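Below: the structure, in structure tokens.
Complex shown without one protein chain; remaining protein chains in place.
The first chain written gets the first letter, and so on, giving A and B; residue counts start at 1 in each chain.
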Amino acid sequence: MNSCAKPRKRSDAMRRSVLYWIGALCLCLSLTAGAEGKNLPPPQDYGVTIMGAPGEQRVLPAVRFDHWLHRAFYTCRLCHVDLGFAMTRNGTGVKADMNAQGLYCGACHDGQRVHGNRAIFAACRTSIRPEAAAECNRCHSVGIPVKRMYDYDSFTRKLPKQKTGLVDWEKAEEQGFIRPSDILRGVSVVRPRMIPQGDFIINSRGLWMTDIIFSHKKHADWNGCEVCHPDIFPSVKKGTVRYSMFQIAEGEYCGLCHDRVAFPLVECQKCHVKSTPHPGKGVEGAASRP
Amino acid sequence: MNIRLHISVLVTALTAALFLMESPLPSHDTVSARAVAYAQDSWQKEFDDICSKTQDAMLFNVEELRNLIARCDALKPRIEKLEASERKVATKKLSVCRDLYEFVREAKEKK
Partner (left out) sequence: MRLKIFLSIILVLTLTGAALGQTGVKKKRPLPADFGRVVLNDHAAKAGLAPVVFDHWSHRSWFTCRVCHVDLTFGMKTGSTGVSAADNMKGFYCGACHNGKMSFQGRKVFESCAAKDPADGTKRCDRCHSLGKQVRRDYDFATYTARFPKERFGNGIDWEKAEDEGYIKPVDVLEGTSTPRKSLSIQKDFALGAKLAGMPDIIFSHKKHTVWNGCELCHPEIFAGVTKGTTKYSMVDIFEGRYCGACHTTVAFPLLDCQRCHTRPVQTGGGKGAQ
């Protein structure tokens, strides 16, 4: 689908514009589809975040953070709201002294907080014996082969998978394989639960795609309200903020999570459902097509 | 010489001296400094009297509020004669106070 021939002869404007839009469609599809996940990294590398600005002067190698392990233990909300982690590379600006003070990674990685039956290793202690400097490599591991405590394959062997081979985290929780914790003692401030809004229909702009049913409940279970509102989705009235698949593919709006950590955009049908029910039957909003 | 003449000359001289000390020949700095001092004292007092009541604005009736607003308006020309920095601050303070009374007056009239 990559070679979209242009007309050799200039004919009328209508034909040109139609062909031009076909070209735009090619672009869109190549951005989002690829061919059956050909553009995706291997499952153990999906969701990896390198912390630190590219090309920055460093004493230690950059930190390689694998989302897959932490998301099995904790909700997105815990790190991105309670601990204040940003959602783009180098957006947080974590430094060693912040960790040592108990902020960011240091909120758990303090050598004392217990997880399972072990104390979580301390990150970025302020003074390290020179012979123990290699401990830093446990996280500061870009470019260095590091043996990790949890191996991806053995950890995820029994977890349900998506078509792309990535873990289906939603099913994993439903089936009881994972039980992400939403509260960090001493850090989280617990508020009364707010009732999430009902599911609603987002009308697809492209005539070739079906509408989306957006489930607030599924998102709020892991994100609470504050991950998305008001920064990513400031609109309180549906339809106020308009965005397109181009922006999503660029990593904005839905694309802030999906295509980076949450299931990738190549899985169109996870959002663009086959058919949308009539409004009033558990969803709000009008279907654009019957 | 006559003692009475000495005394009257002395008294006249003293009176003249006192008079001159009280209001010397105008020099720019002295007059303006004093003018400022006087103005400062009086406008500040008037301002404090008007604007110390903002906490109770809701308790006044419309007539009382109109009165306070009128007093603010009367104070404005005096503030405009102040030196630049003081004028900037005093103008803002007065407008904040006046606007509040105006706000409350409007609320009461609309009820």
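What we mean here is this: contacts are C-beta pairs under 8 Å (C-beta built on N, C-alpha and C of every residue); 3 or more make two chains touch, one makes a residue touch a chain.
Since this is a predicted model, take the numbers as computed values, not measurements.
Asks: May I ask you to name the displayed chains that the omitted chain touches in the full complex?
Replies: Touch partners of the hidden chain, whole complex considered, are A, B.
Asks: In the whole complex, not just what's shown, which of A:Phe73, A:Phe177 or A:Tyr253 touches the removed chain?
Replies: A:Tyr253
Asks: Looking at A:Val59, A:Val114, A:Met149 or A:Val189, which makes contact with the chain not pictured?
Replies: Candidates A:Val59, A:Val114, A:Met149 or A:Val189; residue touching the omitted chain: A:Val189.
Asks: One chain is left out of this view; which of A:Leu40, A:Leu60, A:Leu103 or A:Ile178 touches it in the full complex?
Replies: Only one listed residue reaches the unshown chain, and that is A:Leu103.
Asks: Could you pull out which residues of chain B are in touch with the chain that's been left out?
Replies: These residues of chain B touch the chain that is not shown: 47-48, 51-59, 83-86, 88-89, 92-93, 96-97, 99-100, 102-104, 106-107, 110-111.
Asks: If you put the missing chain back, which residues of chain A would it touch?
Replies: Within chain A, the residues that touch the unshown chain are 13, 16-17, 20-21, 24, 27, 80-82, 84, 86-88, 91-93, 98, 101, 103, 188-189, 191-192, 194-198, 225-227, 229-237, 240-241, 243-244, 246-247, 250, 252-253, 256.
Basically, only the chains that are shown with their structure count from here on.
Asks: What is the distance, in whole Å, between the centres of chain A and chain B, each centre taken as the mean of its C-alpha atoms?
Replies: The computed centroid separation for chain A versus chain B comes out at 66 Å.
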